[in-house]
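Missing here is one protein chain; the remaining ones are kept as they sit in the complex.
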Amino acid sequence: MLRYALRRIGGIIPTLLVIITISFGIVRLAPGGPFDQEQTLTPVVRANLDRLYGLDQPLTVQYGRYLRGLLHGDFGPSLSQRDFTVTELIAQGLPVSVTVGLGAILLALLIGIPAGIAAASWRNPGADYSLTVWAALAVALPSFVTGPLFALVFALTLHWLPVAGWERGAPRYLVLPVLTLALPVAAYLARLTRASLLEVLRSPWIRSARARGLGGARVLWRHALQPALLPAVSYLGPALAYVVTGSLVVETVFGLPGTGRYLVQGAIDRDYPLVMGMIVVYGALLLLFNLVADLLYGWLDPRVRHE
Amino acid sequence: MSEALAAARGGRWRAAGRRLAAGTATRVAMVVLALITLLALVGPFFSPWQFDQLDWQHLALPPGRLAAHWFGTDRLGRDLFVRTLYGVRVSLLISVLATLVSLVIGVAWGAVAGFAGGRTDGWMMRFVDVLYSLPYLFIVIILTTLFQRGSIRVLLVAIGAVGWLTTARIVRGETLALKRREFIEAARALGVSPAGILVRHIVPNLLGPVAVYATLTIPQMIIFEGFLSFLGLGVQEPKASLGNLINVGAQEMQSAPWMLLTPAAFLVMLLICLNLLGDGLRDALDPHER
Partner (left out) sequence: MACAMPSTRMSAEASLAGATEVLRLAGLSVSFATVAGSVSAAEEVNLRVVRGECLGVVGESGAGKSVSFLAFLGLLPPNARVAGSAQFCGAELLGAGVRALDRLRGAAIGMVFQDPMTSLTPHLAVGEQIAEVIVRHRALPWAAARERAEALLRRVQVTDPARRMRQYPHELSGGMRQRVMIAIALACEPKLLIADEPTTSLDVTIQAQILALLAQLKREEGMAMVLITHDLGAVAGVADRVAVMRGGRVIETGTVGVILKDPREAYTRALIDSAPRLDPEPVTPRDAKPERPLALALTGVSMEFPVATRGFGRAARLSALSNVSFELHAGESLGVVGESGCGKSTLARAALQLLKPTSGRVVWMGAALGELAAGQLRALRKDLQIIFQDPLGSLDPRLIVAEIVAEPLRVHARELTPDARAGEVAAALARVGLPARLAGRYPHELSGGECQRVGIARAMILKPRLLVCDEPVSALDTPTQQQIVALLADLKRESGLTLVFVSHNLALVRRLCERVLVLYLGRMMELAPAGALYARPLHPYTRELLAAVPIPDPDLQPARLARALPGEPPSPLNPPSGCIYRTRCPHALAVCREQVPAWERAAEAHRVACHLWREL
């Protein structure tokens, strides 16, 4: 197991480097610069600005400086929000985004997987059907539709929850955003788990286990569940990617001070350091999460560990 | 014997078609989808209003009040019936075209990588993997900021250029699985050239999964485009897409909920129908030989 883990961990660093390099390249090579939209600047002022932000150096030098800065956790100054460095901006907003994102994934796991297991083992056609319907709806309703709809129903009409805002992470402000993000993921997890468990229960070793008189509960939990969870674990990585992109919507709709808007606004304003900082941070988070999912997969399936 | 051959050859697809048409869910989905498409193409001709025409006398009018404005109007007095249908048009157009682009590139890339194997495959797929590890959103954002925001052509390229990654992965996986099957080895043993094997044996056997994948990709593309337009990176005002209509509707939902509900309803119906069709197609094309 250890060797498997080390191999996986070792693969992250090169990938991260490539991400950094590619985003650096694309962002830098984009036509137009951050100051193009200002009022016409005199060439002198323009040159000074460029020099101040190091934009007049050759690309390789800029790249080197950037990497060195990264090692110190310094993403550079924000070009659009002049009073802040990118690091400060990210530090402000990241806790919010991470709370909402991880909360959504946890909630999805807590709802989705038990629902899938129940649907597969109860053999109750009514429950099964409603699960299928819910799953189908959840796939068809993107977050930018459900978010406003939830706000409309639960906040504006029923007045159970606030419409938007943050207020230092008070739970009631988290409910709608987390729910919006969690439901589609939960639905997909439930579908995956149900289909997978049904297939595992048809395997020959399950009949063999029953032939040993082990009893339904033990057969289900010890012999069937572990392999049945594998597709759900594989989905965790893409699930986080979904949550990351969905968080942009959710932060907009519910007015959360997270990092999502920095990415979008930064892209619009051509704020290179900000966009790059966001990409690196998000990229690293995704890689880390994928690593955890990979390790979990290896733990569940001994065959993968032994290659 | 040749007539028997000709008859039998069409049999496979026809059988699948029959299975597809048999399911009630898919039948309903096909009908609804056809209706919506028809409405989107033809509907605006029945209204005297253009999609960007302002009706000063009826700002923010709820639906049903006036015959001329079936779905009501928005804050600027533009007719929502026409705008919503335009939005459907744009969404469908972009998603279908983007799916085609991603299919063409993805199938070619994946089939060649999977078939070539070895180092070629390694490099080709490493390229895909790296691009894949960047959430596609980032790439699209980068691309849309590199070039003109909101131009439909750019949007198409951006979405299609990102969508081909998953297609390539899936096609490569399928190609690898196919390559291992004995009938490919049998073809080699017969002396068929590699190009011949690719064209005559591999690609036709890929069509099934690819067709299913394509039908399920179109709704994803619709969502994607809607998502971008919602964030302000996609279709720009005054052009209408379901995404930016929902965006505006969300902002106005406290006072004028119909501005949100109408485009949302159309989007949801489209997506449900397309997903049902895709699921039905997958089940229909999955006969016992699999």
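Each chain carries a letter (A and B) given by its place in the written order, and its residues are counted from 1.
In this text, a contact is a pair of C-beta atoms (placed from the backbone, for glycine too) under 8 Å apart; a residue touches a chain by one contact, two chains touch by 3 or more.
This structure is a prediction, so every number in the text was calculated from the model and none was measured.
For subunit A, the residues in touch with the chain missing from this view are 3, 203-205, 207-216, 218, 222-223, 226-227, 300-303, 306-307. Not every partner is drawn; the one left out touches subunit B at residues 1-2, 4-5, 7-9, 11-12, 181-183, 185-193, 196, 201, 204-205, 287-289.
Note that only the chains that are shown with their structure count from here on.
The residues of subunit A lying in touch with subunit B in their complex are 15, 18-19, 22-23, 26-27, 30-31, 136-137, 139-145, 147-149, 151-152, 156, 163, 241, 244-245, 248-249, 252-253, 263-264, 267-268, 270, 275, 279, 282-283, 286-287, 290.
Residues 129-130, 133-138, 141-142, 144-146, 149, 219, 223, 226-227, 230-233, 243, 246-247, 249-250, 253-254, 257, 260, 264, 267-268, 271-272, 275-276 of subunit B touch subunit A in their complex.
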